[in-house]
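Incomplete set of chains, arranged as in the complex.
Chain nomenclature is as follows: A, B, C and D, assigned in order of appearance, with residue numbering initiated at 1 for each chain independently.
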Amino acid sequence: MLSLIRAVIGRDLRLAMRRQADIVAATFFFIIVVSLFPLGVGPEPEQLRRMAPGVLWVAALLATMLSLPRLFADDHRDGTLEQLALAPQPLALIVLGKVIAHWLFAGLPLVLLAPVLGIQFDLAEDALAVLTLSLLIGTPALSGIGAIGAALTLGVRGGGVLLSLLVLPLYIPVLIFGAGAVDATVTGLGAQAHLSLLGALALGGVFFAPWPTAAALRVALE
Amino acid sequence: MIHWNSLAEFLAMGRHGPYVWGSLLVMVLLMVAEPMLLLRGRSRLIARLRRQHRAEAAERGQARAGDRSMANWSND
Amino acid sequence: MSNRLINWFRYASPQSFYPLAGRMIPWFWGLAAIFGVAGLGIGFLLAPSDAQQGEGYRIIFLHVPASWMSMFIYLVMAFWAATGLAFNTRLSGMMASALAPTGALFAFLSLWTGALWGKPMWGTWWVWDARLTSELILLFLYIGFIALQAAIDDPRRADRAGAILALVGVVNIPIIYFSVQWWNTLHQGASVSLTKAPSMAAMMLWGMLLCALACWMYSIAVALMRVRVIMLERERHTDWVRALLRGKE
Amino acid sequence: MLEASNLECVRGERRLFAGVSFRLAAGEMLALQGRNGSGKTSLLRMLCGLTPAASGEIRWCGRPIARLGEEFRSALCFLGHQNAIKEELTPLENLLATARLAQEALDEEAALAALELVGLLGREDLACRYLSQGQKRRAALARLVHEKRALWVLDEPYVALDRAAIDLVAGLVGAHLQRGGLAVLTTHQAVAVSAGSVRELTLGDDAASQQRL
């Protein structure tokens, strides 16, 4: 069982490496969106500092979301998904592997980059730490929940944009607790409560989401 | 019994007329429009289905006639 | 016991549900009209004005029923979706798709009436309050459901995909509601807060309840009408639809 | 072993076929025939359990496949119209990844041998995206070389292949049958399989049998 998950992760990571663009560009999308805001809003530091948690989290959310359509689409188009569905093991396990792989190349880089970008917004050190921590806890939830949307819109034409419609409402709690944790730190309240709730969401997202995802994939293949 | 003294007062709603009537109007409008649209959709659907069914019946009739001629009027 | 079960399944088949629904619709329309006229009559003609909000508060007779219905319909929709997934009955999927547009309509009406209420009361059309935000997201969930079903043209697939989405959404709604509430209260006090109507006069309460009942009946009637259309469309090749349409000529 | 009774396939508003029944024992192959759009691919997907049948039942070793689930899938090897290879990966990587996902032990040497057999030696390190149409198909078919699962379901395996490759694949199928395997196969090209007994099944010829519902 573990070996299966490892095989899936290995394959997906190798594909991502091979495509390169995937890893580099999802990250750069994050960077660019975050850098766009000061351009659109104006340069006052006070205002920027107050926007920072929200902007960084929204950007992380959008960056994750942008890489979602490809989560299953390539496998679907070239017939690999049928092979996976016909594998003897439960499809949900394979999905779990793919979710982990997705996080490794779409979520993790954002976590690593967040402190650097936070500096652009003049965030204090403790806020930077909480920002990074909140992203570390929250991004797996984004990958897990996103997988449901990706599976539901699979093979549906216009799926890419429909996907965001389905997934964004589901992302909102993650966004609120994530940005809330940083905000709470900035305003001096503790981030504890937000972070635990975020952790609960992440656990749910990673371990509960593969089941509806697998069901949706089977529907898509019918 | 009735709370209002005049129609004008009723319509003005204590300076909140546009808001109150705007709410009521849109709500009633949409709640009337929805069943109307449904009824229209339904009658169109029925007309379309009737047309389809007639066309199919005609097609089938022809097909059956063709079968028979080929089968030399064998039983049925 | 088993008898009742069989009855249930008989009505769960489109063929027998269709005429049954047809017979029930006029009754629900009638009830909706009666409750509506009574509720609006009490609310707009008889009820006294509110001490704090003056006459503007009368939007409550529209706003609260619409808000309630929008949330309740989502629950019912998710219920049908779940039964559809579990028992693979055709009727369930049809009911879920029939309810969604009405639910979306009420969600929109809740936003609309709320916004029109907010302008005179709070001085702004919109604030990012927990209830308002979750209502907005509820509208998005409805639209997502409708868009997903519209994008899949095999009805069986559309039903199942929609059902999965509805179920995931129903888990999410309480999470959203509480998360938004947290978000709001943990910030420094919001500049405006939802002023709850103080202990309501009995008259107001009655008006509101009657209006809510009217919306309830309306929803049932419209959902039944829509499910009948969906049945005709989906079952157009079955003998009973053919017979039905022929009979009507 | 594999048994289908009274299968019916409905697609949209069209009944593609109904009352399709057959029974396949070890060492036997079913050659599905029928013109374009007669429902061959649909039938194969039903046999794999990917699409549910409108009515009828499919049994494997006497038990319905819907009930068997994983047990059936672990005896099944399906190859569809699509190649199920990743364009970014090389043929070698593709072959190894497929085996790993199917939880089969396949070492690099065996994989290279398979690639040599299908004539991709010299291309094993080239991303599949650069391969020609026929070479892609060969890369997909390379899995069959070491495939030991009992039931092969192949949807037009010969498409895009040249004569030499077609003979090779026919040989692989023949050997599989001789080992006591089962195969279901569609093709528009008349290709003889060397060993095993072949049953033929021709799906309804055109509009006559394909009724609009």
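Operating definition for what follows: contacts are C-beta pairs under 8 Å (C-beta built on N, C-alpha and C of every residue); 3 or more make two chains touch, one makes a residue touch a chain.
Keep in mind that what you see is a predicted model, and the values were worked out from it rather than measured.
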Counts per chain label over the entire file, given a single displayed copy of each: A x2, B x1, C x1, D x2
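Operating definition for what follows: only the chains that are shown with their structure count from here on.
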CA centroid of chain B to CA centroid of chain D, Å: 48
Between chain C and chain B, distance of the C-alpha-averaged centres to the nearest whole Å: 20
Separation of mean Cα positions, chain D and chain A [Å, integer]: 37
Per-residue multi-chain contacts in chain D, two or more chains: 212
Of all residues in chain C, the ones touching two or more other chains: 154
Touch list for chain A against partner chain C, complex: 148, 152-153, 156-159, 162, 165-166, 168-170, 172-173, 176-177, 180, 183-184, 187, 189, 193-194, 197, 201, 212, 215-216, 219-220, 222
Chain C residues within the chain B interface of the complex: 40, 44-49, 54-56, 58-59, 62-63, 66, 101-102, 105, 108-109, 112-113, 116-117, 119-120, 218, 221-222, 225-226, 228-229, 232-233, 236, 241-242, 245-246, 248-249
Chain D residues touching chain A - in the complex, by the definition given at the top: 48-52, 70-71, 73-74, 76, 78, 80-89, 93, 97-98, 100-103, 127
